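All protein chains but one are shown at their positions in the complex.
Per-chain numbering from 1; labels A and B assigned in written order.
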Amino acid sequence: MTTPLLEVRGLKTVFHDLAGAWPAIDGVDLAIQPGEIVGLVGESGSGKSVTGFSLVQLIDPPGEVVAGDVLFKGEDLRQASEERLRSLRGDRIAMIFQDPLMTLNPVLSIGEQMSEAILEHRKCSRQEALTEAAKALSRVGIPSPETRLKQFPHEFSGGMRQRVAIATALLNAPDLIIADEPTTALDVTIQSQILFEVQKLSRETGTAVLWITHDLAVVAELADRVAVMYAGRIVETGTVDDVLSTPRHPYTLGLLGSSAATVAPGERLKQINGAAPSINARPSGCPFRTRCERALPVCAQIDPSPQARDDGHSYRCHNPVPEGIAP
Amino acid sequence: MSAYILQRLIQSVLVLLAVSIVVFLAVYGIGDPIELLVPPQVSAAERAAMIRRLGLDLPVWQQYLSFLGSALKGDLGTSFVHGVPAVELILARLPATFELVLLAMGLAAVIGVPLGLLAGLNPESRPSRAIMAGTILGFSLPSFWKGMMLILLFSVALGWLPTAGRGETVSILGFQTSLLTLNGLKHLTLPALNLAIPNMALMIRLVAAGTTEAMTQDYVKYARAKGVRRQRIVGRHVLRNILIPVVTVAGMEFGSLVAFSTITETVFAWPGMGKLLIDSIYHLDRPVVVAYVMLATLLFVVVNFLVDVLYAALDPRVKLTGEMA
Partner (left out) sequence: MTQPKAAAPAVAAYADTPLRRKVLRRIRNRPTTRGAIVLLGIFVLLALLAPFIAPQNPHDLASLSVMDNRLEPGAQGMTGITYWLGTDAQGRDMLSAILYGLRTSLLVGLTSTAGALVIGVAAGLVAAQFGGAIDAAIMRVVDFMLGFPSILIALVLLASIGRGVDKVIVAIILVQWAQYARLMRAAALVERRKEYIEAAVNFGLPTRHIMLVHLLPNSIGSVLVISTISIATAITLEATLSFLGVGVPVTQPSLGLLIANGFEFLLSGEYWIAAFPGIALVLLIMSLNLVGDRLRRSFNVRGP
């Protein structure tokens, strides 16, 4: 195996309140190879967004990254200075946020908001930056980009705004894009268009992508590898083929059973019982045991550690789903 | 755009009409119109003749119409004391008040916005708390008291600045201004500062609240994720958003600054229209009082209209359409 572009070990981020410090993510391990698309899947509250922000150290009080290593091309970002982090963000590691309406500044033109991503990282003229921004817009399929640059966010549709965000992320040809549910707010046609384009752009430019989503169908369509997150840790990871065809963790199996894309037409969607535990009320032992049909007495005592196979498929479970029960 | 302007114009005319009725009723109805229009020193025969000539024996609505008619022609009566048209008298004092008000607005912005940013970026810090506590003083202490304290400190105790009057003025485009002579500026400093203080406090509060709120917005986090430097985030992303309410409020406060200049002008014996109003009230020179109210209303209406247009220019989301109002 080559050296990973990004390697995360034991990442822990807590949120403080008057009663104490509550871990939103606790011991996340993750590796992304250059040019690879990795899907990070989980329900809301599983800590997948916090993971994304923790990677680039964009966690604000009352949150705090308290443990773990984030090695980006061998450099530990947790030890990096604020200025070093700033020079990496948007340049080597770009981000795309969930809600493109909230993330674009309503009173600044698209051109200004795109060109600043270039001007804050490279010495070049405003005009050169705008020309590059226009190129990036046409690359994501936005017609008449020169006119569009002069417009303001409210003049764009939701899908168009998300394309702007993707084009902005591409401006500095980053090594890694962290995309936090960027297509959730869009309708299905536009969503698959964008997924197709992201995949194409990733292949063309060799940019690795961490795609955060709650939707396994998106991962199936887009990603090379998948990491399933539950209650602040990664419970199963492997290639998309392995994990989706032979899920070993009961939670992954449950997610598959509740996803419309993976269930045959006519068959009933299954629900996972209960809701994800909130960060200040996580069960002892395996945090999934309270919702798990396969829970054993040992699950309440001992938190299962990851069991890795040679092909990289790993899971954290005392009583894994037998192979061949795939939905 | 033009539909919106038309609608605003109609609104403005309605406000002016309403004020003219209220003022007419207040001064002519509650007060004695004869006292208002006939100088007290004339004889009884002259008095009766004047009442007839001025139409004061007519029904109220006819009197109002004739009042409105002359008002439209720019005639709001003649000052008893000065013997010149009231409008003329007020317009002659307008430049003095305007330079005071404009300098006060400038001071409020130049001092208020940076302090507000400072307080808004670190709301829990000691300097921020001190600034916010200071704004309570700025709001609540009576203006005349603050003016007296400024005089006591800078004029009586330190002897740095003069206490009264306008000082040397220079004529520019036919207007006298104190802004361009050192002596004039010295005279202008204390009254302008005194007038600026409540506005400054308002500015600080507004900017601080806006900054604190804006810093938690997703677009700030997104800008940080793009690697934008902090000074650009604050100076461009945040400030550009705060600018909209700040300019709007500053514009709307223009009217209240003109009103409050009556107090400041009285304390510092500044020969503006506010001082004229107070003097006219003392001397029962009621045509001047009426003219002042009508002109002040016209001023408020015009300023509010300009603020709306400016607001639309600053916020790309707002388009001036008829339905916005």
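The rule we apply is simple: a contact is a pair of C-beta atoms (placed from the backbone, for glycine too) under 8 Å apart; a residue touches a chain by one contact, two chains touch by 3 or more.
Nothing here was measured: the structure is a model prediction, and the numbers come from that model.
Asker: Kindly state which of the options B:V156, B:V170 or B:A313 is in contact with the chain not pictured.
Answerer: Selected residue, touching the omitted chain: B:V156.
Asker: For a quick check of understanding: of B:F80, B:Y222 or B:F300, which residue touches the chain that isn't displayed?
Answerer: Missing-chain contact among the listed residues: B:F300.
Asker: Of A:S125, A:S157, A:N280 or A:Q307, which residue touches the hidden chain?
Answerer: A:N280
Asker: For the chain that's not shown, point to the residue among B:L115, B:I131, B:L277 or B:V307 touching it.
Answerer: B:L277
Asker: Determine which one of B:L141, B:M215, B:V249 or B:V309 touches the chain that has been left out.
Answerer: Candidates B:L141, B:M215, B:V249 or B:V309; residue touching the omitted chain: B:L141.
Asker: Contacts of subunit B with the missing chain: which residues?
Answerer: On the subunit B side, contact with the omitted chain comes from 15, 18, 23, 26-27, 30-31, 136-137, 139-145, 148, 151-152, 155-156, 163, 255-256, 259-260, 262-263, 266-267, 277-278, 281-282, 286, 289, 293, 296-297, 300.
Operating definition for what follows: only the chains that are shown with their structure count from here on.
Asker: Give every residue of subunit A touching subunit B within the complex, in rising order.
Answerer: 56, 58, 60, 86-91, 94-95, 97, 99, 102-109, 116-117, 120-121, 152, 154, 168
Asker: Please give the residue numbers of subunit B that touch subunit A in the complex, ascending.
Answerer: Spelled out, the residues of subunit B in touch with subunit A are 217-219, 221-229, 232, 236-237, 240-241, 244, 314-317.
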